[in-house]
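Input: a single structure, listed below in structure tokens.
With one protein chain withheld, the remaining protein chains of the complex are depicted in position.
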Amino acid sequence: MNPYLQLSGVNKTFGDFTALDRIDLDIEQGEFVTFLGPSGSGKTTTLMIIAGFEDATRGAITIGGHSLAGLAPQERNIGIVFQNYALFPHKTAAENVYFPLQMRGVKKAAGLAKAEEMLDLVGLKGFAHRYPKELSGGQQQRVALARALVFEPDLLLLDEPLGALDKNLREQMQIEIKRIQKRLGVTTIFVTHDQTEAMSMSDRIVVFSDGNIEQAGAPLDIYHRPSTRFVADFIGESNLLDAVVTDAEARVAECPALGSVVFGAEGQPPVVDGQEVALLIRPEHLKLSRDPKEGRMNAKMVIDTIVNYGDNALVIGHRGDTQIRVRVPGADVVILKEGEECHFSWTEDAAFVLDR
Amino acid sequence: MAVTLSTLTERRNLWPWLLLAPLAVYLALFFLVPLAEVAIMSVTEPRPGLANYEKVLTGSLYRKVFLNTFATAALVTVCCLLVGYPLAYLMNATTQRRAMMILLLITMSFWTSFLVRTYAWMVLLGNNGPVIWLLETIGFEDPPGILFTRFSSTLAMVHILAPYMIMNIYSVMQKIDRSLIRSAESMGAYGLSLFRHVYLPLTAPGIANGSVLVFVICLGFYVTPVLLGSPREQMAAGLIGHQIEEFLAFGLGSAMAIVLLVVTLIVLAIYSRRFGLDKLYG
Partner (left out) sequence: MDRFLRWTGIAIVIFIAAPLVIVVPMSFSTSPTLQFPPPGFWLGYYAQYFTDESWLRPTFNSLLIALMTTILTMALVVPATFALVRHKFWGKGAANVMMMMPMAVPHIVMAVGYYSYFGSLRLVHSHLGVILAHTCLAVPITFLVLSANLKGFDRTLERAARSLGATPRQVFIHITLPILRPGLLISALFAFIQSFDETVVAIFISGRDAETLPRKMFDSIRQEADPVIAVISTLLFVAVFLGLIAPHVLRLFRKLFSRAAPKPVRATRNTQATTPQEVK
């Protein structure tokens, strides 16, 4: 069976500049997919091409087996929540939500009733007759969401919708959006440059960089098994160390910073002798101690800076010219001092090998 | 997809011209053509040649009128600045409420027609008017007539054009970051030196804007000088009207009009080189 939403060979150039370079992507019905990447990586361009506001230079997009080619935005039946919400200032919340129904010929009484129902669903009971400027940012966000969902779109696109909200409200809205999406079962693409947001919300993350898809996969897959250096660096914190494979069989690499390092085999890519690689060790997989730890690989470093976050702390140190980052539980931090030398240790499986 | 794409872009390129075309044609027919007509008349009436320009540029009467126009425009500009700058400053310094009241007064003045304001000055300065009455009341015997002099027309023009100056300076002053002034004070600038080194340079764009606007409008001012000024000290616009209405000297009037236009455009060009013309009337 064909996937629900299919992008094949989608290419977009502006003059000499290639914004998107052959994007291939399949999305299943009901899936919550996040496009993650730095600004200018092509994620928003892809979204706008799907929505019909930009034309692809080459390539094809289908939803449920039907091509979107030649369809104007209003003919695509795709709901969009914009970054600034784009609520119509001259219409009340209910009228905003009624608008897509109005465009589909629904009579006013029935449409407004449906709109209020939808506002209930997003938690805005009793706010139907307010104008956008009388609503808070979070409330405007909810209206925009209701408006994009009320006409039962085939696809929901969210373009960095949480960017303008402050931290607490962001987290609430993440949960809300997820709840409503599950309840309605609508296939959703969420665009963001915030990796924690992507981690917490998605069924699948698609990482964009320079107009290419770097990797697509489940959040934890992407976190623990990044396929490129860019992904390893962009998602979460990382220690990335250059190394050369010395024994592919025994999975040993020689690393200028740490010496000989054994790396895991499970779920890791195959390597050959003499291959230049990068080793990824996540800061939370390193442990600090005064003395070397039994059964783990150990090395020494000098502590430069300790950044406290309360429940945990980031310890930044150096070994030779290489910077080492370690996450330690908040309680442990009291015994550490800046300028001190200490050991850090890790297990084989914590060292993940990547193509350089 | 490729087909719709190309037709779309084609339509996009044509569309703005379709939207613009009616106005472009209109302005060509009813703005550029009459303007060109003035230029043509200036070298064909009453007979072909540059005689009109020779007269305008060398004749002592015309030269005097143009110099007088310049001098008056410069004087009015300076006076507007002297009136406008302190007031804009005070509006910024005083309470919000007072500033709003003054702003209301200025917009009211701005929106009241040139003619009404000119007439009001006639009433004020007339032989039986309040100013003379006031002078007589405080003991002046037989005060001189001030209406229909260079003084009265200049005063009225300053009054009429001051709102342009005030609004320009005020809007610039309002945008000045207070912390900039505070930081200058913290570095030891105060009083006159604060004004000279910080405030004045920051408000310079407003001064330039207002001055150019006032100067240019004043150069071509017709109504007020004709109604209030001395008939012996005409300004350019008045003399042009005079040539056309009284003597039907279209050629000479047109030549003067062209000279006036060129001078105006030169001032605006110098200005737009430095600041961009679109900002002037914004």
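For clarity, chains are labelled A and B in written order, and residue numbers in each chain start from 1.
Keep in mind that, in the parts below, contacts are C-beta pairs under 8 Å (C-beta built on N, C-alpha and C of every residue); 3 or more make two chains touch, one makes a residue touch a chain.
For clarity, every value in this text was computed on a predicted model and none was experimentally measured.
Q: With the full complex in mind, choose from A:G138, A:P161 or A:G317 the residue touching the hidden chain.
A: Checking each option in A:G138, A:P161 or A:G317, the one touching the absent chain turns out to be A:G138.
Q: Could you tell which one of A:A86, A:L184 or A:L336 touches the chain left off the display?
A: If we include the chain that is not displayed, A:A86 is the one touching it.
Q: Pick out which of B:Y53, B:F70, B:F151 or B:Y222 touches the chain that's been left out of the picture.
A: Of the candidates B:Y53, B:F70, B:F151 or B:Y222, B:Y222 is in touch with the missing chain.
Q: Provide the residue numbers of chain B that touch the chain removed from this figure.
A: Residue positions of chain B that touch the missing chain: 12-13, 15-17, 19-20, 22-24, 26-27, 30-31, 33-35, 37-38, 41, 83, 86-87, 89-90, 94, 102, 104-109, 111-124, 126, 128-130, 132-133, 156, 159, 162-163, 216, 219-220, 222-223, 226-227, 236-237, 240-241, 244-245, 250, 253-254, 257-258, 260-261, 264-265, 268, 277-278, 281-282.
Q: In the full complex, which residues of chain A touch the absent chain?
A: Against the left-out chain, chain A lists 51-53, 72-74, 76-80, 82-84, 86, 88-90, 99-100, 102-104, 123-125, 127, 130, 133-140, 142, 147-148, 151, 164-166, 168-169, 172, 176.
The criterion applied here is as follows: only the chains that are shown with their structure count from here on.
Q: In whole angstrom, how far does the Cα centroid of chain A sit from the Cα centroid of chain B?
A: The computed centroid separation for chain A versus chain B comes out at 58 Å.
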